[in-house]
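Rest of the complex left out; these chains stay put.
Note that the chains are named A and B in the order they appear, and that numbering of residues resets to 1 at the start of each chain.
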Amino acid sequence: MKNSHPLQKARIFVDNKNIGMYNFKNDYAEGAHPLILNKLAESNLEQELGYGEDQYSAAAKQLLRKAIDNDHAAIYFVSGGTQANLLVISHFLRPHEAVISAKTGHIYANETGAIEATGHRVITVTGAEGKVTAQDIEDVMQAHRMRPHVVKPRMLYISNSTELGSIYHKTELQQLQQVCKKHHLLFFIDGARLGHALCASSNDLQLQDIASYADIFYIGGTKNGALLGEAIIFRTAKLADDFDYSLKQKGALLAKGRLLGIQFLTLFTDELYFDLAKHANHMAEKIARSIQAAGYQFLTAPVTNQLFPILPKQLIERLLHNYAFYVWSAIDAEHDAVRIITSWATDPAVVDQFCVDFNHIDQALKAGS
Amino acid sequence: MKNSHPLQKARIFVDNKNIGMYNFKNDYAEGAHPLILNKLAESNLEQELGYGEDQYSAAAKQLLRKAIDNDHAAIYFVSGGTQANLLVISHFLRPHEAVISAKTGHIYANETGAIEATGHRVITVTGAEGKVTAQDIEDVMQAHRMRPHVVKPRMLYISNSTELGSIYHKTELQQLQQVCKKHHLLFFIDGARLGHALCASSNDLQLQDIASYADIFYIGGTKNGALLGEAIIFRTAKLADDFDYSLKQKGALLAKGRLLGIQFLTLFTDELYFDLAKHANHMAEKIARSIQAAGYQFLTAPVTNQLFPILPKQLIERLLHNYAFYVWSAIDAEHDAVRIITSWATDPAVVDQFCVDFNHIDQALKAGS
């Protein structure tokens, strides 16, 4: 990472609920990378056009078009993932059309029915490790033949990395793109954690690949160092036709669009975006190795910044004294799966301490104390 | 104003379109008040809970409850005005219910049918100076008696200050509150420019008055010194029942809610919010006096930071060489109304120069040159 680590001067926040605790609950516990704040301060009193017509948004879009190697892409910045998802899906689907997602997909599991609120069904598939397969799509198409008594599948939604921390590989995306073309489905990739996926050690995809497989995708800023912001990218301007209306109608068009433009301009200068994702993944990897070394399994292979280890309940309980994370799901009488997330801002010293604490507690418990 | 003016160190941005121009088009051309950026930087690496559960949002809400003298108010922060409007209106209205607005109201004139997109009609009244009167409400109720063939009016929406720069007075709000109670209408005030309204020289309302007349209202940050953000205030927690679900569903729940909390905490510390609005109004007043002194009329009385003078087309054309503003509406063969907006960040020196330029051009034209 080119920049000195932002947490060197950080202090860990102490509030009533989490006295002295370090938060591994999510990747949006801190603010923004300091370079972003610097740029905001530096440009603060320049007068800019509103509603995304500012020079910083224009420059950021130009940088992104270069990064994906597609001069014809249309790009819009919005505040967050739920907003990006509902905007894209409602913009494309006609009233009787539906979107396909894994049951664990963010649009089905975490967004309060945002898609249905725009009038469309989310058709779910079970999806191993939170992923959708080409066969899943074939099954959905097969199950939706009784026209007009059924909804018409029209879009595939996947997240990469997924909500379970897993990632898609090149052959998988190729197959999904093919099956989408075969069935006239739009292919939409939620990249709220795209950086973490593309920086995973097992990854075989480039940003340009994502841009070539997906009809529409977005690059998440909120979970990788921005205050807020996702960059929605349409393969062609024609695809994005009238999307400006949708942005405004759904309350997503910020008056001070510079706030989003400046952030993506900063994140995509000198590959900061990928450096931040690598840091998060690297922190997770250290934790994962400690857990694996102690002989524990994971719900999904630990490859990005989200870990789902299956641990003894007693071990979990003691860790929770000093570290905040979610107990994810019950496994058996003695074990639960938990979710541990690292971020661009995770303090390496804390991670080291966590590994030490983990081993210490684990060994004590194994020793029967 | 307690703080030295933020524009003292500013430079005027020069781009291709507006070389050397100063922008009077809106009140969101600049970033945020420097104290906000300072606070963001200062707190940047503290770990906070997400989705508005952070300490800054909590502290800002406490401050606002004190400012409106209502301990029971429920408060939520969102990114912008369109979002605030569609959230509040769609949260309260049942499918057959409608909201009443002036035809110039932001929800009817400027938000791409955002309310209708949630399923509800906006019933418009003509509204002198962009304002709704109690009699307008009576007329609407009278016109909607043919149940069930008509929509059911259920909410009144007004903006203060209005989209035409005018403001409501105490007796007007009292009458509107009464007529709303009479007809079982919820009373919702859009305060995107509430600061400018409450700091107008002709104003006779306090923030507490707004909070006591309205069932729901919001205090706009975006147009008065914040990067983004509006604080939606419900008179009681019961009124806000389940509003958290709506926030999430409509894509309005920011992961890093601290961004909004910190801004409102800053704006409502030491009355910064009102100082900024006073500055904007004061800048507008200087311009208005020059225009009045030259003998010109206004579409609506110039009392806040939005001015709508009626000027000769030739005068407008020459002013546009150095200053950016909107030509608002055609008046007659020789005159148009224009819209000039000042902000918390408007440079006093530029305003002085504008007045000099205005007089110079006006006198030259009157002299026939």
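Assume contacts are C-beta pairs under 8 Å (C-beta built on N, C-alpha and C of every residue); 3 or more make two chains touch, one makes a residue touch a chain.
What you are looking at is a predicted structure, and each value in this text was computed from that prediction instead of being measured.
Each protein chain is a copy of one sequence, and the assembly as a whole in this entry counts 4 such copies (shown in place: 2).
In the analysis below, only the chains that are shown with their structure count from here on.
Distance between chain A and chain B, defined via averaged C-alpha coordinates, is recorded as 34 Å.
Residue ranges on chain A touching chain B, taken from their complex, read 6-7, 9-13, 15, 17, 22-23, 25-26, 28-32, 34, 37, 40-41, 43-50, 55, 79-80, 82-87, 111-114, 117, 222-223, 227-228, 245, 248-256, 258-259, 345.
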